[in-house]
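With one protein chain withheld, the remaining protein chains of the complex are depicted in position.
Letters A and B mark the chains as written, and numbering starts fresh at 1 in each.
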Amino acid sequence: MEPQFQPGDRVRIRVNYPARHFRTPGYIQGKIGHVVGVHGAFRNPEALAYGGDGLPKQFLYLVRFPQSHIWNTTPAASDTLYIDIYEPWLESA
Amino acid sequence: MRHVHDRGGWPDAGPVDRAEHDYAIWEKRTDAMMRIFTRDQHLFRVDELRRAIESIPPRDYETMTYYERWITAIETLLIEKGLLTRAEIDQQVAAMAQP
């Protein structure tokens, strides 16, 4: 099993609000950033939350966003947000 | 539609209250119970605790304190896993009120 994305890849966070437990905050959904690192593969929290074994593991990525890409405010130009996102929530951008 | 626990960028958030309270004994005991179940016994995982907390009705989630949410979630999971029933917890609470 290989990670689908690599550091440097431009990605968009998928938009979805399932009724089940998930770990992709609404404020980052639909936003575009860059993969900074691959943390490795981890059990899927969306299944672990219901007593499942969370397999197969999913790759977890550290993704970086300029704050200006996220909010309608005018943040300091260089400010950034870093967030850990699971592979199924990423798409190429 | 955002869930109530998904707070990043939530509108109309006020100043951060920096006051810190000493943890009450019951709060530490609640934390201890959570550690026993997740680390010693693997009865449930932290992910299940989060899911149970997220299922608290929105108005309650916003007004309950941190460990009030935790003990509510622990109760949900203990009943779900069949260790205790709501009725016996209610009975125990009622029995405690007896002088």
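Methods note: contacts are C-beta pairs under 8 Å (C-beta built on N, C-alpha and C of every residue); 3 or more make two chains touch, one makes a residue touch a chain.
Methods note: contacts and distances are computed from a predicted model.
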| item | value |
| --- | --- |
| Protein name as given in UniProt for the chain not displayed, "Cytochrome bc1 complex cytochrome c subunit", "ABC transporter permease", "nitrile hydratase" or "Prokaryotic ubiquitin-like protein Pup" | "nitrile hydratase" |
| Missing chain: touched chains present in the view | A, B |
| Residues in chain B touching the chain absent from view | 5-10, 13-21, 23-26, 28-33, 35-36, 39-40, 50, 53, 62, 64-68, 71-72, 74-75, 78, 83-84, 88-89, 92-93, 96-97 |
| Contacts of chain A with the absent chain, listed as residue ranges | 23-25, 27-28, 39, 42, 45, 60, 62, 67, 70-71, 73, 75-76, 78-86 |
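Criterion: only the chains that are shown with their structure count from here on.
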| item | value |
| --- | --- |
| Distance between chain centroids, defined by C-alpha means - chain A, chain B (Å) | 27 |
| Chain B contact footprint on chain A (complex, rising order) | 17, 20-21, 25-28, 45, 48-51, 54, 71 |
| In the complex with chain A, residue positions of chain B that touch it | 1-3, 6, 8-9, 44-45, 47-48, 50-51, 54 |
